[in-house]
Every structure is written in structure tokens, then in C-alpha cells.
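Everything below concerns the one structure shown next.
Here the complex is missing one protein chain, while the rest keep their positions.
Moving on, here comes subunit A:
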Amino acid sequence: MKQEYNFSRRFFLKTSSALGALAFIPKGVKAFYEEVKNFIVPAKEQIPLKVSINKKSYAIKADTRTTLLDLLREDLNLTGAKKGCDHGQCGACTVHVDGQRVLSCLTLAATLPGKEVTTIEGLANGDQLHPMQEAFIACDGFQCGYCTPGQIMSAVACVKEGHTKSIAEIKEFMSGNLCRCGAYNGIVESIQKVAAQ
């Protein structure tokens, strides 16, 4: 039928399946449409992205759903930023965007063009570790190390923001990074050490 050419493939796929299945299950049309929607995979969109990470430019095609964290870990092999909760509750994925600490698991890669991303891999200068990385080693700022890249990225920002006047202030402004080993005292000490430099 001529009419059908006006519909997108996506809409047609959904509607025709929904109507077909309706013949077998007597339910409200709208409720059933909502049910069926869950089983039909809509078209995926790949978009070209130009992103700058650790001062290096990448041109890549990515699914619109890609988060910055998945882009780093799965597409660019920058596995420093960790996937802890993937829901913005643990801080293990913390990176800097335009110099500000953010959660890469809640940042869509599609929003990044024109911005500069810095990850834990971009902190050191060749073999010369960043002072915060040195401090974490010197002060035992970690045990298992899983939260450490996020802790260090957050700690660098914490010092830059000037939230280091007291232990209480450091703890408050580091509260977005959880450490299940309980290395908090070492982390606070590391931050105090760098802040005093």
C-alpha cells in the first residue's frame, strides 16, 4: 500500500508486530503496544565523534548510547577509569572534562566534541608520576587499587578547587569516591601532602 511508505521502518516494525500479536492476547491496545515495545529493538544510531582525550584527538564512530566510560575502556583501550557501579554512586569512573571532575559513567560520549577529557593515563609526564600519584604511593592511599584512578582524579581536582583546609573539608569534598578497602586515612593524608607542596 502506498500509505506505508510514509512510515519509518522502526514504526512499521513495532506496529505490525503489535497488531499481529494482538490477535492472540486480548489486552488494551495501548498497554499491549507498550509491552511489545520492550521486545522490539529500535534502530541503533552510530554517530561520528571527534573527541580529545589526554591531548590526543580521536575520530571514532560510536553508538549514541556509548558513555564516556565505555568509550574509554571498550573503544580506546584506556582502562584506567574503572566501572564500579555504572550508576553514579561510587566515583570509580571519575575523569576530568575541561578541567572539572565528572562521572564518565553518566556522561554520554556524544556530548563530548569540543571538550578536553583527561583520564588517569594523562596525569603522568612520561615516566614522571603526577605528585598525587607519588603521594598515594607514599601514604598508602590504596589497598586493592580498584577505586584508585577515580580517587586520584578526584583528589587532583579537590586540591585545585582549594577544598583542603581541614580533614573534614577534604572528606566532604572526596565523599563522591567510595573505597571499600577503607584506605580513607591514607587518601586524606595524600591530599594534605600535595596541598602543602
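To be clear about the criterion, contacts are C-beta pairs under 8 Å (C-beta built on N, C-alpha and C of every residue); 3 or more make two chains touch, one makes a residue touch a chain; residues count from 1.
The working rule: contacts and distances are computed from a predicted model.
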Chain excluded from display, named as in UniProt, from "FAD binding domain-containing protein", "3-oxoacyl-ACP synthase", "Urea ABC transporter permease subunit UrtB" or "Phosphatidate cytidylyltransferase": "FAD binding domain-containing protein"
Contact residue for the chain not shown (choose from A:V51, A:A110, A:A135 or A:V159): A:A110
Candidates A:V36, A:I53, A:L72 or A:C158 - the one touching the absent chain: A:C158
Touch criterion as defined above, residue of A:A43, A:A59 or A:A196 at the omitted chain: A:A43
For subunit A, the residues touching the chain missing from this view: 10, 37-38, 41-45, 47, 63-65, 67, 86-88, 91, 94, 100-103, 106-108, 110-111, 154, 157-158, 161, 163, 171-173, 175-177
